[in-house]
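Down below is the structure, laid out as structure tokens.
Every protein chain except one is present and positioned as in the full complex.
Labels for the chains are A, B, C and D, by order of writing; each one numbers its residues from 1.
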Amino acid sequence: MNFLNPQHFPIFAIMLYFLGAFLIVLFGKNRAARNCIAFLATGLALTLMILLVKPIMIDGGIIAYWMGSRVPAGGYAIGIALEVDALGLFFGLLIATAVFVSCLYSFSYMSEDDNEPQYYTLFLMLCGGVMGLVLSGDLFNMFIMVEILTFAAVALTAFRNRVTGALEAAFKYLVVGCIGSTCILAGTIILYQQAHTLNLAQLATIIPLCKGTNVSIAFALLFIGFCTKAFIVPFHPLAADAHGAAPAPVSVLISGVLTKSGIYGIIRLAYFLFQTMNLGTMQFWLVFLGSVSMFVCVTMALAQHDFKRLLAFHSISQIGYVLTAIGLATALGASAGLYHAMNHTLFKGLLFLTAGAVLHETGTTDLGKLGGLSKKMPHTTVLFLIGAASISGIPPFNGFASKWLIYQAAYEKAAETGNIGFAFVTIVALVTSTLTLASFVKVTQSVFFGQLPKECENAKEVSFGMRFAMGILAVLCTVTGLFPNLVQTYLTGPAAKTLFHVTRYINAMLGEGYAESAMGASAPEAATRTIEIVGVWNPVNWLALLMIALLAICIVAIASKYDAVRENKSEKVEAKYSLFYGGEDTVFSQVGGGDLFWGFKHNWRHYFSFMHDLHSGIVNDYSLWAVIALALAMVYALIVL
Amino acid sequence: MFKKLIEESTGKSPWLFHINAGSCNGCDIELVSVLTPRYDAERLGFKLAGSPRHADIVVVTGPITQQSLPRVLRSIEQVPDPKCIVTMGSCPQSGNVFRGSYSVAGPLSKYVHVDVDVAGCTPKPEAVIDGLYLATQILQEKRKGMKK
Amino acid sequence: MITLNYIASFFLIVLGLYCIVMKYNLVKTVIGLSIMDYGVNLLIITIGYNPGGTAPIFTAGELQAASYFVDPIPQALTLTSIVIGACVTAMSLSLVMKLKEMYGTLDTREIRRLRG
Amino acid sequence: MILDALKTLIYVLIFPGFLFCFLTGLLLAGIDRKLVARMQKRVGPPILQPFYDFFKLCGKQTIVPAAANKTVFLVAPLLGLAALVVLQLFIPVFQFQIPAFANVADLIVILYLLLIPAVSIILGGASTGSPYAGIGLSREMVTVLACELPLVLVLLSVGRSVGVAIGAKEGITFSLSTIVRYQLESGSLICKASLIPAAIAFLLVIPGETGNHPFDAAEAETEICEGMLAEYSGAPLGVYKLSHAIKMLTMTSLFVMLFFGGIGTGIGNLVALIGLTGGAAAAVTMLLDVLVLFVLCVIVTAVGISFVHAVTARLKIEQIFKYYWTVVSALALLSLVLVWYGL
Partner (left out) sequence: MDFPFIKEALSQLFSKPSCQMYVPDKTKEGAPNYRGRIVFHPDKCINCMMCERVCSGNAITHVIEKTPEGDDKVTRTFYLGSCTFCATCMDFCGHGAIEFTRDYHMIATKEEDLMVSGTFIKKAPVKKAPAAKPAAPAPAAAPAPAEGGKVIKPRDDGKPVQVPSKCVYCTICAKKCPAGALEVDRANKTWKLDEDNCVGCGTCAEACPKKAILMPGDEPVTEAAPAAPAAAPAPKAEEKAAPAGAMISPREDGKPVQVPSKCVYCTICAKKCPAGALEVDRANKTWTLDEDNCVGCGTCAEACPKKAILMPGDEPVPADAPAAAPAPKAAAPAAPAPKKEEPAPAPKAEEKPAEPPKPVQPRDDGRPVQDPSKCIYCTICARKCPVGALEVDRTAKTWKLDEDVCIGCGNCYEVCPKKAILL
């Protein structure tokens, strides 16, 4: 039982979070202790995850860890198991980094808030829940972890109940979240009734064989349950409300981590439990849901007036990307999807942290009231620009690499199957990416550039802690963007391959040859899928060329005294340096928020007014959508499976 | 090494910025008619610029009214050096028939050094082209004198 | 007889959903939630039922091959599910209290500041 | 190692890079202005007028408004120019494709690289803080948005048709050099029936993408005092005008490469007749190809940009958007569907 054996790392990671949460409740009074406990918990968990990369990702091993060493007896798995394969580890790594960074950020961000200890306990509970969900190999254990993270998220959303809408968002999130959890519970039970076991691997051997109404109803229930967790289209207003009100580090967790757990659930469901992804109709369902949520949420984001709600809608549209990529059921698609999931966590975390910094300094995130902050908060502006560039897919950054892979996968799928539908998916994806760029141009102009209003006069640069956290994410964004092939070979490649090696997953859990014996002929083929990319994109060379060209131009510019500029020395702005208003005196006139993109909004005014009314903000409407989605899912599952 | 090239091209691509300080629009139409096919000032490189920041030559028409005085001075101030100020017609030069009225703030030369005046109550387009051509030569001298 | 349980649990779930969706009062939504939860609990219990089986309580010595028990695992699941149900109700009621204090009303149609 | 570093340096700075773009871009802009003037019965400025404009602007004083953010104000134009010059490297000139740059970027990446100059102008405009710039950048973004859909449709249909033709495993190819090589063998793509709507659509997109007359609501000098460039003066303004000219060159050479790929080689065999061999032949062919490229670019500019500029009036921004997303996209979609179902 030596502790250095990698077998134990998964359980240690989960335990660290819950232990941290528990200790903070005990010693939470003084700040230093609390911060150090939280730092230790998240830091250690991250190191454990990194240590696990070698055995699982590179060597391709799978850790099966039976709690309380109750090894399966007589063909029935009794105990609760943790199973960490490349996919689980990939998500675990993702979650650990996001959590670590937002923990660093919240040290200084939450310092003014009053009941801080409770914040950190909930924070670590949430992390534990998600890590548990991602690493567990038992279906009911996943349900338990889902419940933990839902409660923690709801409580954290309502943490600053003075903020308008926090309580309201929390309540809506709780109601629809519970509907989702109940669906997951019902689905799990129906599966148990069929297979009398809760172990994922064993279920994976039994469920695909027995096709029946029960199984398809269970699939629909589980699918809708995890969709609520991932805030896919019918449930996206929850996320928008939750992010709008939650403090920034919590939004990082909700958008970066919770949505990924939902996606993880859907992947486990579709690829492992029911192994239905080879069905054309199944792929169509996922891709359709993904594209709809992609397009709807980006157009909604364009119409937003609040910085955080805009970011929330964007995170759901990026999740749409991930879902579409995974729905393609090709090796390249899966790896592109996972790559985009990782990138999304990174740049979305960065953007939410910058939003938090703006809120921390100016006290408001309304795009209409902000402006010209780049002069007061230069570092935050640079970090924001890196985040915005990567989310809207500007080449050197990571957003572009993953989106580019997704277009490749979608278009190759279209080329293989000859079904033009996937070509339209590529087109929708490309147009959505430009719409994302448009909305981030809107944010850049309304918040960071333009003119500084009176209220934000005394805004100054945020403390070093926050900037350091944002800095980490920014560096990660650039690095993952520059070396897509590295990420491909070590992170997303193995994870994507596991999706198609279900037998290795089962055998690792229940002993060799179990899968073949149990499933006989219909055992999922173990052929290794290679990932080959049609297009070419070599970011490092491109960046090198860009640097050479930029250097050359700068040298020429400096030589011809490009920067011998005349600027306003005295504090009173002379006429020569005041803005050109047609000769008038300078008047405060910030163009931002609602004034932008009149051309686009005018053409789509009917669509926007319809969408505006649809998101009515009433709990009953959102629950109604959930029920309708459940009904549709059931009908579709009954037909398809 | 670009110095000579820059000076030469300063003369070859003068951009105009037109300020109407209360004119009766006679000179305004005449100024624009200079850009029409018949007189085509664009062959000499003239182009109407949208904002004073892009302008080299500022063409002022109209007797500087009280209302427009601060705006005219501010716009002229915002033009980067080297710049030339051309007054077109008699109004900016002396206030013409409107001189002495309560609302006319007097000739432009009281406030700003005027480089070239194209006289004539609505000077002929050829005269305008002469004036602008003279202005470009003055512009070149100014550019030579100016250390970047 | 067992099918009656299934019908009852289905009916409870549908009732709970109806109550959440149609009622414009916050407290009624919370009640709907718990009813739905009870429906699922009933479902879990009925699934674990083996006709004629006895309660799965025994000491180490008593276990013989002939003893026929009801399936113990769903009962364990029901326990956790009941606990979760209780947590949900507790949290949502505390939220409802705060909402009443903040918005001054319980009508969901008024509580919609975040929309669009 | 040093040798090919030097070669890369030459490629970036001299031939297809900075100097080449600078000269041909401004020349193209000069020709365009002259053609528009001639169509309006005017004599029009001399062909070298853009050069004079550029050097005059370099000579002028640069004023940084008080409300502006100085670093972004000065760096944004340079960044846009550098990105545009690098983009020009990846567009092959008929057979001539620098091996070092062959596998750096493909069609979809070029589509995104076209975004960087637009973003640099937007950042530049936003940094000045003037309301004119605010309105200008909102219009610029809507124009970019409008041009994106048809551009994607065209590139996908071209990629698909060439992919199917050369029997690529995935049935699609995005690399520009394969497209050009395919055209060398079996004639330029403009002759394929299914791709003619795509060519027309691309031709209509060029003025929108470069922000030329009918679609230049973003830099309308009459309404919003040259939009984002309202506060720029002196050298940065010169750099923006230069990058506008180079963007015209890039778009037209992209059009030539995509649809007139096959024409260049004809000249190439001519060189063989003269009897030059080895390095000299390659150099002369390359020069001839560059000449042919420039002539074709001028023709495309004449038809696509100058003629449209002389004939139409400036559209409102929402008309631009509606025009691109209905008329031009329908054309491109038509060709995508035709290509898809094997025509």
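What we mean here is this: a residue touches a chain if its C-beta (ideal position, glycine included) is under 8 Å from a C-beta of that chain, and two chains touch if they have at least 3 such contacts.
On a predicted model such as this, the values are computed, not experimentally measured, just so you know.
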In the full complex, displayed partners of the excluded chain: B, D
Options B:62, B:80 or B:95, residue touching the unrepresented chain: B:95
Residues from chain D at the interface with the omitted partner, ascending: 35, 37-44, 307, 310-312
Contact footprint on chain B, counting only the chain that is left out: 37-40, 43, 90, 93-97, 99, 109, 115-121, 123-124, 126-127, 129-131, 133-134, 138
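Definition applied: only the chains that are shown with their structure count from here on.
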Whole-Å separation of chain centres (CA-atom averages), chain C against chain D: 63
Inter-centroid spacing, chain C versus chain B (mean Cα positions, whole Å): 83
Shared-contact residues (touching 2 or more other chains) in chain D: 58, 61-63, 132, 225, 230-231, 234
Touching two or more other chains - residue numbers and ranges from chain C: none
In the complex with chain B, residue positions of chain D that touch it: 37, 40-46, 49, 51-56, 58-63, 132, 220-222, 225-226, 229-234, 237
Chain A residues touching chain B - in the complex, by the definition given at the top: 560-561, 564, 566, 574-576, 578, 580, 582-585
Touch list for chain A against partner chain C, complex: 140, 144, 147, 151, 154-155, 158, 161, 164-165, 167-171, 174-175, 178-179, 181-182, 185-186, 188-190, 192-193, 196, 198, 237, 240-241, 244-245, 303-304, 309, 612, 615-620, 623-624, 627
